[in-house]
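Omission of a single protein chain aside, the complex is shown with its protein chains in their original locations.
Showing chain A:
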Amino acid sequence: MLGCRKSGGMGEGLEGRALEGDGAGQRAICSPYSLLMSQPVIKVDHLTKRFGDAASPVTAVNDISFAVPAGTVVGLLGGNGAGKTTTISMLLGLLLPTSGAIRMLGEDMLRHRHRVLTRMNFSSPYVDLPHRLTVAENLTVYGHLYGIPGVRRRVAEIAEALDVTRFLKKPVGQLSAGQKTRVALAKALLNKPEVLLLDEPTASLDPDTADWIRTYLETYRDRTGATILLASHNMLEVERLCGLVLMMRGGVIVDRGTPADLLERYGRDTLEDVFLDIARDRRSGGAEPAADRVGDAAE
C-alpha cells in the first residue's frame, strides 16, 4: 500500500467522529499511484445482463469488466439506456446478471452479498423512501436494518450533518425534491458505508442544492476514504468528483480513464464534448480501445 495513509481514527471520522466497526476506522486514503496498486474494492469480470426470452433477448450490459480501487470516486457515464443503472443494480444484488462475476470488498456478491451489505449503501432518485413515514421514522427503520448501534444518536448526527434536522418530523412525501435528495443521502450514509453507489445523485436538483450535495460527497470521501461509484448525466459533476470515468454506450464500456486523460485523448475542452463524441460514435484523437488503462479489471 505504497503512498497510503490511514485515516478515520479517533476523532477523525466523518462529522469529526470515529468510524464504527469493520475496520472502518482504518480506511486507507491513497495517492493516485498507490490506488492502482491496491486491491480493488469493486471488481467486475465479464458482466453481462440480457432481458427477455431466448428468442429475442435484449442485451442491457454486454461483457463489461472493471476494477475500482479503494478510496476512488468513479463515474459511470453514458446516455439513456447505456446500461448504467443496470450495472449499478447488479453491483447491489438487486438484479441477477446473466453471466459474469462481481466482487465487492473481497466478497463474491452473487453468493455472499449479505456479508458486505452492512458496509455499503445506495441512493437513487428512482427508488423512494416510504412517503407516509416521517424522515426520523425512515432513518430509524433503516438504522435498525443496518444494525447501527445507538440509532437515535446516529439519526440525530446524520440529520445535522445533512441539514435535515428541521424536517425530521415531516413525512417524506411532503418534502421538496432537494430535501428528499438530502434525506435519501442521509439514509445512504447512515451506516458510514465503505462503498457508496449513487444513481444520478443530483438529478433534478437546483444548482445550489446540487453543489451542496457534491461538496458533501467530496468531504465524505476525503474524510473516510470511502469508494464511490456514481452514475450521472452531469459532466461537470463527473469532472469535479471523479478520479476515474467509465464511458458506457449500448451496454458496453467504450472508454475509460481519468477526466484529464479523456479530454486529452479526444482533444476536447470539456467532458461534455467527449460524452457527445462517444454517444455519437465520433472517435477523435486516435482514442484506443479501453483495455489496459486505469480501471481495467485485468491488473
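One rule holds for everything that comes next: contacts are C-beta pairs under 8 Å (C-beta built on N, C-alpha and C of every residue); 3 or more make two chains touch, one makes a residue touch a chain; residues count from 1.
Going forward, contacts and distances are computed from a predicted model.
The UniProt record for the undisplayed chain lists the protein name "Transport permease protein", from the options "Heme/copper-type cytochrome/quinol oxidase subunit 3", "2-aminoethylphosphonate ABC transporter ATP-binding protein", "Acetolactate synthase" or "Transport permease protein". Across A:Pro57, A:Gly106 or A:Gly147, the single residue that touches the chain missing here is A:Gly147.
When the omitted chain is restored, the residue from A:Leu94, A:Ala177 or A:Ala260 that touches it is A:Leu94.
Annotation for chain A: contacts to the undisplayed chain at residues 51, 85-86, 89, 92-96, 114, 117-118, 120-122, 124, 126-134, 137, 140-142, 144-147, 171, 187.
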